[in-house]
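What follows is a single structure, and I will ask about it in a moment.
Shown here: the complex without one of its protein chains, the others still in place.
After this line comes chain A, so read on.
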Amino acid sequence: MFSGWLRAGALSAAAVVASVGWAQARTDLVVGMQLEPPHLDPTSAAAGAIDSVLYSNVFEGLTRFMSDGSVVPGLAESWEISEDGTVYTFTLRSGVSFHDGTAMDAEDVKFSLDRARAEDSQNAQKALFADIDTVEVVDPQTVRVTLKQPNGSFLFNMAWGDAVIVAPESIDGIKQQPVGTGAFKFSNWVQGDRIEIVKNPDYWGEPAKLDRATFKFIADPTAAFAAVMAEDVHVFSGFPAPENLPQFEADPRFQVLVGSTEGETILGTNNKMPPFDNVKVREALAHAIDRQAIIDGAMFGYGTPIGTHFAPHNPDYVDLTGMSDYDPEKSKALLAEAGFPDGFTTTLKLPPPSYARRGGEIIAAQLREVGIQTEITNLEWPQWLEEVFRGKDFGLTIVSHTEPADINIYARPDYYFQYDNPAFQQLMTDLNNTTDPAGRSAILKQAQEMIAGDYVNGYLFQLAALSVANAKVMGLWANAPTQATDLTGVYWED
């Protein structure tokens, strides 16, 4: 009896000594994020939270984004483009299998692309596939995609989370049991709490360094702060409260990652609703806004001022902030010219993120200075989508457009801000027909200038990617070229 106790004690002591002595690097990671995905199929919903969990970790496409926004080969090892730019022949990597053991081959690629562009497709970004004419299986390792017309951004389009390769065998359960080809396998989803993924031992490429990772959903900024401080989560990507970042920076236990995103934060303006159908009124709005005050007040200094709907880190970006510099006197003069010497009253509908709620209060104060009164309404996301995005029942709103290279939304007259300019629509058609980089760059610059000159929306700032992580976690993406939390290269430092 006694000796049994002793032996057990000695064993456990030995175990403790062993674990301390070996001190291996950790191989588990808890990632915090604010929004939980509605389901787990990135190819059939607009929710960015799905990609935040699954992109690159579980699902992969023909091409993929790197942290700096560049597009590199993914499941396609290489490709050839025909002279006229309409035929893409992809050579797939060999030996790639899905997590359920079935092989990933040309049939799966054809299935994925045909499914995404089908008439009844639920894909949120069908425009990515709009130019595809046919997808043919040449042999199991080769796929030939023929486009209706040249599309200079086709390889870029194929890198989106909406274009990942899925298998016909597992498509039925994909919303609950996603089966991809990535370095991690989906393991478990406790709805309302967390999603767990584990290392895929049969990965075709460089295997993940982590054995398992957990995504924990913490919506409340205060709870997020507490969870990171208590080291309950090791990484919080998209940290919701910029005001807390200096505290993390001052604490040696943590690192703060500040990177760029594709999120143009704009004062969305209803171009069809009087008085905003008058370009003078929109110009007056633009000059009434002090961007730096909004960045300092709402984002505590994190963010880059923009003057058009384009990411400043993009090589084709043109700095047009000067066209809409802060000048309340000019704004008042423009309002008087437009027939509103005493201003007017409009609505300002704000979704939940703090950039919108706080930015909205600041903008309301700035607009009041030039005589424009705003009635602020705070909306939850579903209400915002219903009233503003679909219903177009708003005067002004604030929202960040986080899709990469999305200036083409201005060519859609039925988009929520309802900018209808045939010249711009023509420009976007020209862009799609141009494959030569210099020509594309020139068109993109012209497009930026056109929407800035029409003062379509108030251009505020480029959202910063703010993440907090344990100081020992390495290999995280600082930038957010797409919505993703790529853990394939993440490891713990000893």
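Heads up, the rule we're going with is that a contact is a pair of C-beta atoms (placed from the backbone, for glycine too) under 8 Å apart; a residue touches a chain by one contact, two chains touch by 3 or more; residues count from 1.
Throughout what follows, contacts and distances are computed from a predicted model.
A chain of the complex is left out here; the name its UniProt entry carries, from "cysteine desulfurase", "Pyruvate dehydrogenase E1 component subunit alpha", "YeeE/YedE family protein" or "Peptide/nickel transport system permease protein", is "Peptide/nickel transport system permease protein".
From the options A:376, A:428, A:450 or A:474, the residue with contact to the chain not on display is A:376. Touching the chain that is not shown, out of A:85, A:140, A:221 or A:439: A:221 (per the contact rule at the top). When you scan A:150, A:297 or A:413 for touch with the missing chain, the hit is A:297. When the omitted chain is restored, the residue from A:87, A:241, A:405 or A:450 that touches it is A:241. Against the chain not displayed here, chain A makes contact via residues 221-222, 225, 241, 243-244, 246-247, 293, 296-297, 358, 360-362, 364-365, 368, 375-378.
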